[in-house]
Every structure is written in C-alpha cells, then in structure tokens.
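Of the protein chains in this complex, one is absent; all others appear in place.
Just so it is clear, A, B and C label the chains in written order, and each chain counts residues from 1 on its own.
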Amino acid sequence: MKAPLTAEAAAALVPEGSSLMIGGFMGVGSPERLIDAIVARGIQNLTVIANDTAMPGKGIGKLISAGAVSHLIASHIGLNPETQAKMISGEIVCELVPQGTLIERIRAGGVGLGGILTPTGLGTEVEEGKRKITVEGRDYLLETPLKADFALIGAWQADYVGNLCYLLTAHNFNPMMALAGATVIAEPEAIVPVGVIPPDGVKTPGVLVDHLVIRG
Amino acid sequence: MKAPLTAEAAAALVPEGSSLMIGGFMGVGSPERLIDAIVARGIQNLTVIANDTAMPGKGIGKLISAGAVSHLIASHIGLNPETQAKMISGEIVCELVPQGTLIERIRAGGVGLGGILTPTGLGTEVEEGKRKITVEGRDYLLETPLKADFALIGAWQADYVGNLCYLLTAHNFNPMMALAGATVIAEPEAIVPVGVIPPDGVKTPGVLVDHLVIRG
Amino acid sequence: MDAKELIARRVAREIRPGMLVNLGIGLPSMVANYVPANSGVFFQAENGVIGLGARPPEGMEDPHLTDAGGGFVTAVPGAASIDSAMSFGLIRGGHLDVTVLGGLQVDEAGRLANWKVPGRMVPGMGGAMDLVTGAARVIVAMQHSAKGVAKIVPECSLPLTSTRRIDLIITELAVIEPTAAGLVLREIAPGVTLDEIHSQTTARLTIADDLREMPLG
Partner (left out) sequence: MDAKELIARRVAREIRPGMLVNLGIGLPSMVANYVPANSGVFFQAENGVIGLGARPPEGMEDPHLTDAGGGFVTAVPGAASIDSAMSFGLIRGGHLDVTVLGGLQVDEAGRLANWKVPGRMVPGMGGAMDLVTGAARVIVAMQHSAKGVAKIVPECSLPLTSTRRIDLIITELAVIEPTAAGLVLREIAPGVTLDEIHSQTTARLTIADDLREMPLG
C-alpha cells in the first residue's frame, strides 16, 4: 500500500539535473499538477523525454517556459514555438526522434532490451551516427534504449497498491514510461480502494509505481 | 463487421504445411475448438509456434498426438512426453527458445521490427549461431522476428468488429500473436454486440482479426 | 469546389470498406468527410485511438479523447484505445492499410519530404517517418505547387521522410503514381490541361496510356 503524497512533496523528490520521462500527447495524459509543482520549485537543467512539449501554458510547455529544461528528447515540438526558439538559440539541446522509435526506445529501456532494429529513419537524417544491421537481407537502424531517473505518469484511476488505468487517448506514452523510470510517480485523477480495479483492467501494475500523488 | 465461421470452416482455411502461431500457456487460453477442427482435418507438416505443447489430450498437445506437427518453436515441452519423444526421434524438428525471447520475437514480427537485443541466453547454448552486439559496453544477442501464416487466438469476449479481450492468465501469448499472423483467426468464448466492449477494455483491436469463430 | 475539397474527395475514393486508415493533420484530415459512415472504415489517430469519430458538439468534448493534432474527437462504436507502443506497432508492422499525408516535395523516385525545412521549420518528424515507412499504402495529398514553386521535383532538396517509394500523389491538378520506372500521370482534374501540369511540375512525368479525367464525388 502506498500513502499518497501531495504534488509538492512528490516534486520535492526530483533533484535539479534529473532526467524525467513525462507522459502525455499534446498535454493529454500529462501529470499537470506534478508539472506545476516542479515549475514552482524553480529547478533547472532537467532532461525531459516526452513525445512533445504541448504548447505554452499546457503540460510540458510549462517546464519549457520556466527555463527548467536543458535537454529534450522528443518526436514533435511543432506546436510549441518557445521550444523551437530555445532549440534554435541553443538554450535547449534537442534530439528529435521518430515517434515510433521513441516509444520503442523507452520500452526497450523498461523491459531490459539492449536495443531494437527498426526500418524507420533509414536513408534519412535520422540514421546519422547509428549502426545499420542487416537481417534476412533487409537493413535496419539499431536504436538504443532510453531510461530516466524519474517517470512522471498521468493516469485516470489508481488503487492504493499503485495499479493504474488510463482513459482513451490519455494512454499514449504513459504505460511504457512507467516501465522505464528508476522512480515512478503517478498522478491519477482518482484513487480507489484496492480491489475496485479488476485484474484485467490494470494497464500498469502497481509494482512499477513508487509514489502516488493525491487528488488535487 | 465479421460474420463468424464455424470452427470447421475456419480450420478449412489452413492448408497443409502452414505455419501457425497458437496462443495459450499449458492449454490455458488456447483455441480448443479450432485445434480440434484442425486435428479432424488430418492435415500434416504444420509448423507450430507456441509457448508450449500443453499435455497429451489438451490444447496443442492434440496436434502433437495427431502427428500434425513437423516443426515446433516453443519455450517448454517438459510436461508433454509425446513432444519430447517425437523431438528425440526426429519426427518433430524443435527449436527451444527462452520464453521472454520467444514473446519478443513474436512481437518484433508483429510490429515491424527487424529484431531485438536481449541479454537472455548469452554464454549459454542459446547463443550458438547468433550475432552478438555490444551496446554501451554490454553484450546482447540479436534475436530475429517471427511471423506465421496464421495466428490462432483464444479470447474471452469478442465483438463483431473483432475487438478482443482476455481473462486473467489466459492472455499470455495471444495479444502478441494477434499482431504476427498473416491471417488471424480468433476463437472467443462469447461474441457481443459492437459497443459492449468499451474502447479501454479492448486488448486486441478488431482491425487485426480476420475471422471470428462462433460459440461452440 | 476548392482545391482542398477536390483533393479530399479524390483521396476518399482510394479508401475501401473495412480499411484501417490514418489521416494526417490539415488537408488529409478532410478526407474523412467524404468516406461513407457505413463503410466500416476505421480511422486511426496515432496518439492512440482506432475508430476516430467526428468532432463532438460544443460542451460535449472529453479532454481524454483527441486526435494527433490535439483537437477534440469522438469514438465510433467498436473503437479501441491503444497506447503508443501498440499504435506504432500497428503502423510499423504493416497493419495500417492506408496513410494519407501532406507533402513538401515528392521526387521521381517517389520519395517524400514533409517534415523539415532546414533553418526555417524544424518541428520534428512526429509519426511521419513511421507512417511512411510502415503503412501498407502511402498517399500524399497536397497542393500541386507552392506559390509557383514545384513540389513534384526530380530529386528532393529537403530532408527525406523515408526512402520508401510512396504509392500515390493526389493534387488539385492530377493523380500521379510513382513506379519503379518513374512518375506516371494517371489522371487530370476536370478542366486542367497537360500544359498546366507540366508548368507546375519539374519532375519528369510519363503519361499513362489510359490517362483519364479525375473521378470525384
């Protein structure tokens, strides 16, 4: 059983300079209160691994605006002009990764694989600096695993064991990131008694979750 | 919408010499009626990819007893003495694969990866004939994808779109195999109207399923 | 009919009952308007839904259900929620029957560039590279040229999205099929002349023997 923390107490676990995986897709499924609490701490030099940086004022966009992020690994920043400007100015070092490759790299980190071979990116800028490996006559890029100090997960329901479920398109990167963070902090919309979420309804087993954030 | 077939009609789609992925773990979650119907056809020379061969009289064990299988890729055959005897006599050519590697190879085949790197099997008999690849100073075995002509899936509920869900430990290999068969035939315990299974309850999207078998 | 509607209508004719289809944001997303609701087509949004439905009425939006552009959508009966690993598993694994994407350039080898204009537009590739690499069929839906500059070119000058030869280019002027032998002009939009097409195209085009007028509707 996990005693839930306030968003502030959870944010206080994150040291300056940490690497964070943060769930969400254009802010949908992102842990907003945790993000707010990290912004409020004023820490800097974070590495963020996420699909995107949403837009200014929303989700990960708030961390970008606050100047908290020095490194970013993402697939798309096109809807956040601040992220683009900070990348161009050099304030944020940004690695852009195809979305399908990004989620597989996170999964590989989480499930103990040394990498995966994907055809995505072959013959494009994405292949620069990467090993090409031929399997059964076809070329693939070797893409390496990603892990992070923390995974910040936005969920719908949790129980006090830490089991999580997600709603509709708010799943996105959350279930795989919950495997790949050394410390996993989940911000659910509701926490229900153990037994309310049936075994077949669990998307992230509670054993992966280190901390739950209380309802806002 | 998919008009369900009888098990016999579905089995008739499978030519002699086909490769079949068959879900189930010691028979739990295996499509028993499809297996019975394939046995009844008397076809031979099948390649079966599955976690195990259950035991004589149960699940895949029935295909083994019937002499239908000439090639087997599995992780464990210890509870089926017939499979062991046929492997030793040479009647079945058997490739034994670590269970975690087997499910990742099936997944890789299903999701278009050229392979995965795993530490499992390094320094053991499993590494024979395989490429070793070093990533960040650690060695891994390159394991290649598996696909099959057919995936035979045992499910709990289906709807007429083909969406599937599974019960408890009857998930096992089924969800990944549903990605990796060129033709996917699902045998659910019940078929419900479209809309009964909520979007968040779907474990295998119906777009992956080619044929549904009617209730027995 | 304006150019975008014409393109969307023509693309819709490529979509057959029961297909799984991904529509890019912008012009490609308009294609859904011209696919019959009873066709059994499932639209996928790569952020995690199969069975994308129309925009909900005002006040009935759900913040947990959006398309890949972040816009509110609904789900049709039989829809499925999936996470990003499954979503791109479907895409990369060849389970997606058709993807319709916008384009900046397509070249004579049928290669698409649509994700970056160095020094000017660096949004990241999002799902585009996986979609173009993995979908069973890739249709590029775009305006034929951009302010007088050809987009169908001998060789892409912009960074490629994939080296995979895409399957069809549909513009407001023409339908062009990339083949191993180069680009084949298959259809001309009503009222458009061959000269107009050539004047807005720098790539070499082969005229199909059975060149026809673009069917719409």
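Rule of thumb we're sticking to: a contact is a pair of C-beta atoms (placed from the backbone, for glycine too) under 8 Å apart; a residue touches a chain by one contact, two chains touch by 3 or more.
Given the structure is predicted, the values throughout are model-derived calculations rather than measurements.
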Exercise. Which chains here would be touched by the one that got left out?
Worked result: A, B
Problem set entry | Touch criterion as defined above, residue of B:Ser18, B:Ser65 or B:Thr118 at the omitted chain | B:Thr118
Exercise. Which one, B:Val39, B:Ala66, B:Leu96 or B:Val135, makes contact with the chain that was left out?
Worked result: B:Leu96
Exercise. With respect to the chain omitted from the figure, which of A:Glu32, A:Glu82 or A:Asp159 is a touching residue?
Worked result: A:Asp159
Exercise. Can you list where chain B touches the absent chain?
Worked result: 25-29, 51-52, 74-79, 84, 87-88, 96, 98-101, 103-104, 107, 118-126, 156, 166-176, 203
Exercise. Mind pulling the chain A residues that touch the left-out chain?
Worked result: 1, 107, 110-113, 159-161, 163, 179, 194-195, 199-200, 202, 205-208
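In the analysis below, only the chains that are shown with their structure count from here on.
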Exercise. Centre to centre, by mean C-alpha position, how many angstrom separate chain B and chain C?
Worked result: 35
Seminar exercise, completed: Cα centre of chain A to Cα centre of chain B, whole Å, reads 32
Exercise. Using the average of all C-alpha atoms in each chain as its centre, how far is it in Å between chain A and chain C?
Worked result: 29
Seminar exercise, completed: Residues of chain B that touch two or more other chains sit at 112-113, 199-200
Seminar exercise, completed: Each of the following residues of chain C touches two or more other chains, namely 49, 75, 81-82, 85, 88, 91-92, 134
